[in-house]
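The complex appears here minus one protein chain, its other protein chains still in place.
On to chain A.
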Amino acid sequence: MAAPCMSCGAAASYRLFLAGRVSFAREQGLWKAAASGLQTGTRCQILRLKHSPGVTKKNVAALRRESYTVDFIKKQIEEFNIGKRHLANMMGEDPETFTQEDVDRAITYLFPSGLFEKRARPIMKHPEEIFPKQRAIQWGDDGRPFHFLFYTGKQSYYSLMHEAYGKVLHVEERQDQLRAKGLFSEKPKTKDPIGSRWLIKEELEEMLVEKLSDQDYAQFTRLLERLSALPCDAAEEEFVGRFRRTVTIQSKKHLIEPLQYDEQGMAFSTGQGKRKTANAEAVVYGHGSGKIEINGVDYLLYFPVTQDREQLMFPFHFLDRLGKHDVTCTVSGGGRSSQAGAIRLAVARALCSFITEDEVEWMRQAGLLTTDPRVRERKKPGQEGARRKFTWKKR
């Protein structure tokens, strides 16, 4: 059997593979026995492949939830490590510095798969990620459970609640002591509310390896909120931090280009924008009188309709810089309205270089920096248009 621990996404396939091998061995045994029977000169029997009940039992066992022993997992980890080294040798790379990304790349190279379902493609990952985490036996040889809250049923969750509540009491006690000494000062909580969130219920379940109900999760969140609202020191902050995850702030993703300067020393910045099938590229100059030139034509002539000119005006109006910038842009594709929208997006992006980060965040929240994802919906057969159906006639 190939040394690397490779499985197509689920461990069930491993069991089926194993089951197949066992039945094959059994058939081999039957064949040998039958052959020896022939040789001894007994009368010819038609060799029938016996479908032994053991095979079916094994398949039924595979359907039940598998529980993996500690030794089994250890063996899998050893096989995985050996397999990783083999793979590195195969790819001609150094086995010592062969990371998981290299492994993934090697597997996609050696076993190209056109399957759409990503989880059905061949993977080679550490057994910790493949086999689900399980509870070891909770009690010792004498039958006494290890954890003091074992008989509640949810020992990890309740011990977590116990710990958190203990910390709350401790902090309140400290506050009382400070108040008694007269050293207590109301310090406002300086913590960034945006940027991190509490663990969701599934993440908490995974962390505790226990099933939780919605009420349990709500209680947990409430208790931690209460703890974080109190003035905590480093240890308690670290405890609370274990249950928070950072949230990527959208605006940080947007890279702001630095200003460029042309021969006259005038600051300018470029931006690109798209809307439906229109593409626009705009150059915004730092100082100007509010002139806008599109494809070499003045905006008043290019966009006779007021609505389109209002679209061009929107970014400047939002930032109170109506008559302060000059714009030169090129646009192609689309119709009148989509060209106006494309230029608006390009201008807004170009303007980001001239303004503060807060103003960029306000623009992002106003929707000026987002490409409008709406495109024309295709016409479907059996209908007159994308949504419009043919006239329904009763008879």
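Quick note on the criterion: a contact is a pair of C-beta atoms (placed from the backbone, for glycine too) under 8 Å apart; a residue touches a chain by one contact, two chains touch by 3 or more; residues count from 1.
Going forward, contacts and distances are computed from a predicted model.
One subunit of the complex is not drawn; among "Septin", "Translation initiation factor eIF2B subunit beta", "L antigen family member 3" or "Mitochondrial ribosomal protein S2", its UniProt record names it "Mitochondrial ribosomal protein S2".
Between the chain not shown and the residues A:P95, A:P132 or A:G166, the one that touches is A:G166. Only one of the listed residues, A:D71, A:E101, A:E117 or A:D142, touches the absent chain: A:D142.
Here one chain is not drawn; of A:F80, A:F131 or A:Y158, the residue touching it is A:Y158. Against the chain not shown here, chain A presents residues 137-139, 142-145, 148-154, 158, 162, 165-166, 169.
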